[in-house]
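Shown here: the complex without one of its protein chains, the others still in place.
Here is chain A:
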């Protein structure tokens, strides 16, 4: 699902959506959003990902116009929109609880944005029909929202946000209320639609899988700041700090101290005295405390597959969990009981047994030394 974002365009063109040094405070004492800078090219699908209270929804609401920025400027299509009321911004929005008007039918809900734009009746009908067909809900125009299932309401909410053909659509955790299967299906549909229509989407979620599968770029929020803004694969494979590493995907962490940095690799001495090779990310000098992170699927216990001279660690198998497509094994490594490795369920794969003593290792590139 990951598409190559047209990052080159960002530099040459003026950004379609731009946050410039935006700050937001509700109480005048703490900043919910701290110095936010963000440029989005036209047609991008950008996800704001972060735990609750990280400021991502506030950013979305500022963009929609329901909150005003305490400081800084938000630009849309090059024009500052700080003083434009929400209804004049022409931004489509899908809400977490869909916010379909319960006293109107589906068709009336879709007609609403067209009516306030004084579009003629015949044109309205045509647009409504097209929008409903687009989300495969063509036969539901006469129903009331309460008569629809969650997934159907979701589609209608989407159709309503798109029916007046906005260039920018904001989505605030739109799939939060759906069950897993439906959610995955809708993720696929939303991304497809967005790319077909060429609209720019800002999508807010706290579900990292959703963020990874849908977006061109993901902005990971924490503590009112963007921790990392990158394409999903970059985010997953090259997290820039320990927050991103731990927030995105499953992650094994070990604490240690930088012993030396040579060439592009660092040797880290773990707290129990063992040495391992890592790629330094945001550590610079020996003696610095570091948190090293290794993805469970990049850990290797088959010596033949390891690089010559790579450092290995002793490990004891504590638990073996059969999960169908993969095996998940919990190990004790360097005194920690929660080290997880994932192995593919292949015919030649060895199933580790609890109590077994093994040696594990990894490519230095897969092991990242981050700030502690």
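Convention: contacts are C-beta pairs under 8 Å (C-beta built on N, C-alpha and C of every residue); 3 or more make two chains touch, one makes a residue touch a chain; residues count from 1.
Everything that follows uses one rule, which is that contacts and distances are computed from a predicted model.
J.: For the chain omitted from this view, which of "Transcriptional regulator, IclR family", "Cell division protein FtsX", "Glutamate synthase domain-containing protein 3" or "ABC transporter permease" is its UniProt protein name?
T.: Options "Transcriptional regulator, IclR family", "Cell division protein FtsX", "Glutamate synthase domain-containing protein 3" or "ABC transporter permease" considered; the missing chain's recorded name is "ABC transporter permease".
J.: Looking at the whole complex, which of A:28, A:102, A:324 or A:355 touches the chain that is not displayed?
T.: Considering the complete complex, A:102 is the one touching the chain left out.
J.: With respect to the chain omitted from the figure, which of A:92, A:224 or A:364 is a touching residue?
T.: Per the contact definition at the top, the residue touching the missing chain is A:92.
J.: Taking the full complex into account, find the residue in A:41, A:113, A:280 or A:296 that is in contact with the omitted chain.
T.: Going through A:41, A:113, A:280 or A:296 one by one, A:113 is the residue touching the chain not shown.
J.: Name every residue on chain A in touch with the hidden partner chain.
T.: Considering the whole complex, chain A reaches the absent chain at 64-66, 85-93, 95-97, 99, 101-103, 112-113, 116-117, 160-161, 164, 170.
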